[in-house]
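Encoded as structure tokens, the structure appears first; notes follow it.
With one protein chain withheld, the remaining protein chains of the complex are depicted in position.
Lettered A and B in written order, each chain numbered from 1.
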Amino acid sequence: MSEKLTPENEPRIPVTPRLGKKSTRVIEHFVAPLEETPLAAVDSVSEGGAPLSLWAEAWRNLRKQPLFIISALLILLVIVVAIAPQWFSSVDPTSCPLADSAEGPRAGHPLGFNLQGCDVYARMIHGTRASLMVGIFTTIGVLIIGGTMGALAGYYGGWLDAILARLGDIFFALPLILGAIVMMQLPAFRDNRSIWTVVLVLVIFGWPQIARITRGAVIENRNADYVTASKALGLSRFSALVKHVIPNSLAPIIVVASISLGTFIVAEATLSFLGLGLPPSIMSWGNDISSAQPQVRNNPSVLLWPAVALSIAVLSFIMLGDALRDALDPKARKR
Amino acid sequence: MVMFTLRRFLQLIPVFFGATLLVYFLVFATPGDPIAALSGGKPMAPAVEAALRAQYNLDQPFWIQYGLYLKNLVTMNLGQTFSGQEVAAVIARAYPVTARLAIMALVFEAFFGVLFGVIAGLRKGKLFDSTVLVASLLVIAVPTFVLGFVLQLVVGVQLGWAKPTVSGSAPWNELILPAVVLGLVSLAYVIRLTRASISENMNADYVRTATAKGLSRRRVVVVHILRNSLIPVVTFLGADLGSLMGGAIVTEGIFNVPGIGNLLYKAILKGESATVVAVVGILVIVFVVANLVVDLLYAVLDPRIRYV
Partner (left out) sequence: MRLSRTSQALGLAVVVAMSLTACGGGAGENTNATGDATKVITANNTEPQNGLLPANTNEVGGGKVMDLLFSGLVSYDAKGATVNEIADSIETKDSQNYTIKIKSGKVFSDGTAITAQTFVDAWNFGAAAKNAQLNSYFFESIKGYDKVSAEGSTEDKMEGLKVVDDSTFTVELAQPESDFPLRLGYTAFYPLPASAYKDPKAFGQNPIGNGPYKLAEGGWKHDVSIELIPNDKYEGPQKAKNGGVTFTIFNNPDSAYTEVQADNLDILDQVPPSGLQNFKTDFEGRNVNQPYAGNATMVLPSYMPEFKGEAGSMRRQAISMAIDRQQIIDKIFYGNKKAATEFTSPVIDGYEAALPGSEALKFDAAKAKALWEKADAIDPWPAGKVLTITSNIDGAGNKEYITAMANQIATNLGIKAELNPIASFKEMRALVNEKKLTGASRAGWQADYPSLYNFLGPLYGTGAGSNDGDYSNPAFDAKLKEGLAATSVEEGNKIFNQAQEILLKDMPVVPLWYQAVQGVWSNNVNTVEFGWNGVPLYYAVTAK
């Protein structure tokens, strides 16, 4: 309906500027042609049943979107690769004869070999699990911690905001590397170096960003008319936060979360590069990307393939985020 | 508003002490022996070792070390690096360089991020939108150390458009390429945040009203949609300023920028508490002030938000 109201396709009724003053301002008035405006349809109220909850309605919207279907299929594919890499590659990624170092593709090895003589394709397939887990679980972690902290800080304000936001400042000011160097050396971490320790470190130093974004979005929405209205209707302050403010603040959170998922996977690469991430026996895209740096000039494909895999994963999550955002936004809904 | 600002500055005090305490503890807890590293793997006379430990209070338990640090701090003495330089002097040299680099990166990502984000948001699903998406993916998936390395080789050496590394005085023009590299990942965030906000707000009632009032499309976009879309972007940029300053380690390394990032990284590896704590202490101040500015901007962008 809204697209009809753009100035281009509306009849223009020019108004002559007031005499006396030389104004370049042209005031235009628009009136929608009555015959094209289905007034009855606009004003009618569906009484077919109880209104659907926000989430149910979002789901109804979502499953019809091609963007959602494509991204969901892609994510499904990536998850299957992560769970059962052996279905996609029969080559042992840990068998690395140095004689094959930097060799090009040949039968059975479609993407060639890296500097150590490992099969690039097999490593790409087998690296999916660790990378995906780091990306997804870190994102979930920062969403839970950062989202909660940010929402509470922004919504209630006052001393709670002061404490939570300043806590965020402290953690944010600590560079990830410093935190990681220390945490990964603590005996509890050192002896159990795994995907989970990496996730934990990334969550501890990554939550303030989501907290900031959530806080900003909640502050923007907490004074909106619908919140006042819902409170007037007797909804408790907290329920108004959960039922109305948060769902309306999700857009920027989803955007940041879907990009962060990719940057967390790359952050794992940086940590591994510095000797602080996953142990060398666990394969990951990040690890392969970071160790490809010295060969970029002569053997760029070693960098290319894990980066492509990472891009596909990130792309599918960004698309999913877009679809989810559209589905949740009542204003963007088309009838 | 004045009270709000004042209160925020008062909050700086506990934050500063909290951060320095935490950082001091973290550096204290890192394994390894800074003095053993000073000898470079060669032997060191026991007396020399003991003297060095005493000089940097490394022979003291944690609370005494931190107490001594605070005591010196009161007299504006930030301590010394392991190479015997004053930390204050080292930071005074490196800080302006990093600040310049970070601000340039911020301006770059803010300007192009909002510009591309608005266009992409207005033409959702069109060619420009998709191109920007693919480009953002490239920036996200290829780490800075690879991207920076390639850009340096192509722009600096093969094309010869810029000096490959930054000279000691770090003039503005030489910082352009590093600033672009530094701001690239954040650029992806800004573009997508702007795009999402724009496409969300395009359907808002006030846009319809503004359009109905007969405002030009340009005015609707710039004054109404953009202004209402900026809160998440401003939030992100505010938080990013501090990250750009402390997190420029890779970029500063590639372009040989004598800034805070490199200083901090080396100090962390060496276990040089005095330097690490001082740098992080300043970063905390930057974060708090940047967040204050962001909060004040909220009120400017959205009149419904008010501070008492």
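The criterion applied here is as follows: a contact is a pair of C-beta atoms (placed from the backbone, for glycine too) under 8 Å apart; a residue touches a chain by one contact, two chains touch by 3 or more.
What you see is a predicted model; the values in this text were computed from it and never measured.
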> Of the residues B:99, B:122, B:135 or B:269, which one touches the chain left out of the display?
Replying inline: B:269
>> One chain is left out of this view; which of A:91, A:115 or A:145 touches it in the full complex?
In response: A:115
>> Can you say which of A:102, A:145, A:200 or A:224 touches the chain missing from this structure?
In response: A:102
> Contacts of chain A with the missing chain: which residues?
Replying inline: 96-99, 101-102, 115-117, 181, 184-185, 274-276, 279-281, 291, 293-298
> If the missing chain were put back, which residues of chain B would it touch?
Replying inline: 30-34, 36-48, 50-52, 55, 82-85, 89-90, 93-94, 149, 152-153, 156-157, 160, 163-165, 168-169, 252-256, 258, 262-263, 266, 268-271
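Operating definition for what follows: only the chains that are shown with their structure count from here on.
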>> Between chain A and chain B, what distance separates the C-alpha centroids? Give it in angstrom.
In response: 21
>> Looking at the complex, which residues from chain B come into contact with chain A?
In response: 7, 11, 14-15, 18-19, 22-23, 26-27, 29-31, 133, 136-138, 140-143, 145-146, 149-150, 153, 185, 188-189, 192-193, 196-197, 199-200, 203-204, 208, 211-212, 214, 217, 231-232, 234-236, 238-239, 242-243, 246-247, 249-250, 264-265, 268-269, 276, 280, 283-284, 286-288, 291, 294, 298, 302, 304-305
> Considering the complex alone, what residue numbers of chain A touch chain B?
Replying inline: 2, 5-7, 27-30, 162, 165-166, 169-170, 172-179, 181-182, 185-186, 208-209, 212-213, 215-217, 219-220, 223-224, 251-252, 254-256, 258-259, 262-263, 266, 269-270, 273, 289-290, 292-293, 296-297, 303, 307-308, 310-311, 314-315, 318, 322, 325, 329, 331-332
